[in-house]
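So that we are looking at the same thing, I have put the structure below in structure tokens.
Here the complex is missing one protein chain, while the rest keep their positions.
Chains: A and B, in written order; residue numbering restarts at 1 for each.
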Amino acid sequence: MNTRATTVHLSPSEALTALRDAAPLVQCITNAVVTGFTANVLLAIGAAPAMCDLPGEAGMFAGLADGVLVNLGTPTAEQRDAAREAVRATSAWVLDPVAVGALPVRTALAAELLEHRPAIIRGNASEILALAGAGAGGRGVDATDGPDAAAPAARALAVRTGGVVAVSGPVDLVTDGERIVRIGGGDALLTRVTGGGCSLGAVMAAFLGVCAPLEAAVAASALYADASERAAALSSGPGSFAVAFLDALDATAASDLDARVALTAVAR
Amino acid sequence: MNTRATTVHLSPSEALTALRDAAPLVQCITNAVVTGFTANVLLAIGAAPAMCDLPGEAGMFAGLADGVLVNLGTPTAEQRDAAREAVRATSAWVLDPVAVGALPVRTALAAELLEHRPAIIRGNASEILALAGAGAGGRGVDATDGPDAAAPAARALAVRTGGVVAVSGPVDLVTDGERIVRIGGGDALLTRVTGGGCSLGAVMAAFLGVCAPLEAAVAASALYADASERAAALSSGPGSFAVAFLDALDATAASDLDARVALTAVAR
Partner (left out) sequence: MNTRATTVHLSPSEALTALRDAAPLVQCITNAVVTGFTANVLLAIGAAPAMCDLPGEAGMFAGLADGVLVNLGTPTAEQRDAAREAVRATSAWVLDPVAVGALPVRTALAAELLEHRPAIIRGNASEILALAGAGAGGRGVDATDGPDAAAPAARALAVRTGGVVAVSGPVDLVTDGERIVRIGGGDALLTRVTGGGCSLGAVMAAFLGVCAPLEAAVAASALYADASERAAALSSGPGSFAVAFLDALDATAASDLDARVALTAVAR
């Protein structure tokens, strides 16, 4: 099992520098809607994407990859088997439980995969509530609940899995069950582009290649807040924003990241 | 079965305003080539896309969705079963019979799905002719016949299904079997971007969430004509056009829509 790099503690700036040096190999078992955008996001940040999602290959590849994303957006039967293989082969993986709650196939799969202890779970508040057994799930990928409403569920889920839970929203919330980190900023245009959230899970998987789960989730969220703000300033709508966002991810100065993004660690 | 909103009569301007207010949930069972672009189009117009295409989930989701698209571009075995579930669960659905005629798997599926009476059928002239049993089908997604050549077949198909048939081309033609509406304008660059037609079917499904099928098909066609012209004016090729088109869909003033697009209802 791949157990690399799970205990290194880095600030977002340090983490981005380390990621660009390491060019981590990131395996994505993800939905058909966002594969292209997700791969482009990973290339833009300096990672090496591989969308290896076949049974018979996914487990082997997960053992080689620096980080693995399992996103449940459109989990075909083959992808479900591939996910089962992959999570047995690595501890450096991110679960994105897209639209769990109301929909039975993915909800059952999420429950099953959860037993394999994802390093990070990333979702919107509705998804985290549903996964924790505390809500009914959203309608599709929309969040119908705010991140803070999901804080208790996120902490309980983190304690239960021994991992980190990241709740995306206007202010992102990341917790390991003890610490809670909030990352503000970012631009709402990111919610007008398909894959805005799904690709964030992939970026968290990339950061798992260079630092511990809490730092990985925070660095990814900080990078998204920073890049989405700069992209929005250059955009005239959701189409040009998606293009500018990829350019901004590529152009982000790692040294700016800590200063630009306010991280608030709240002991509770 | 979801039978919402099938009898409201709105002009294109009124329909777009209603759509932006309602943010309809649109389920897409669509081909692998255009999923990302289609989702981005739906987000740009103010709808909420969900590409839920799994057997065991698709029927349940169709009952919740405000509109459903079934596009036969690359119908895997799982998608075919998902489509069968979905069309049993809603009457608010659009059939896009991509490349029917020559290719046996999708042609048989289209014939089967047709029995479940799509609210709207959208295709190019060759596809409509083939679906009506009056032509041999195009080569891939190219139209080899013009929209007017398909008018009699479109009317016959509309009468047979009790729904609306929309034929895409230089001038779009929409008919419910009695009325024929033609929507002119638009820019040919839309045919140089993959998903230009496929995403139009998704937009028609979105409008089914707020108005009756004839009005939904007309509003979607009018929006595409308007947005594609404005995008073309800002573009230097098919790549920049696709980006500008998403921006234009987002920026379209609903109040301009009726005035900018000439609708010609022809009694025949």
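We take it that contacts are C-beta pairs under 8 Å (C-beta built on N, C-alpha and C of every residue); 3 or more make two chains touch, one makes a residue touch a chain.
Because the structure is a prediction, the values reported are computed rather than measured.
Within the complete assembly, A:39 is the residue of A:39, A:149, A:189 or A:223 that touches the hidden chain. When the whole complex is considered, the residue among A:25, A:125 or A:232 that touches the unshown chain is A:25. In the complete complex, the hidden chain is touched by one of B:73, B:118, B:186 or B:201, namely B:73. Interface residues of chain B facing the missing partner chain: 31-37, 73-77, 99, 102-106, 139-142, 192-195, 236-240, 242-243. Mapped onto chain A, contacts with the missing chain fall at residues 25, 32, 35-36, 39-40, 43-44, 48-54, 56-57, 60-61, 64, 76, 78, 242-248, 250-251.
Everything that follows uses one rule, which is that only the chains that are shown with their structure count from here on.
Centroids of chain A and chain B (each the mean of its C-alpha atoms) stand 33 Å apart.
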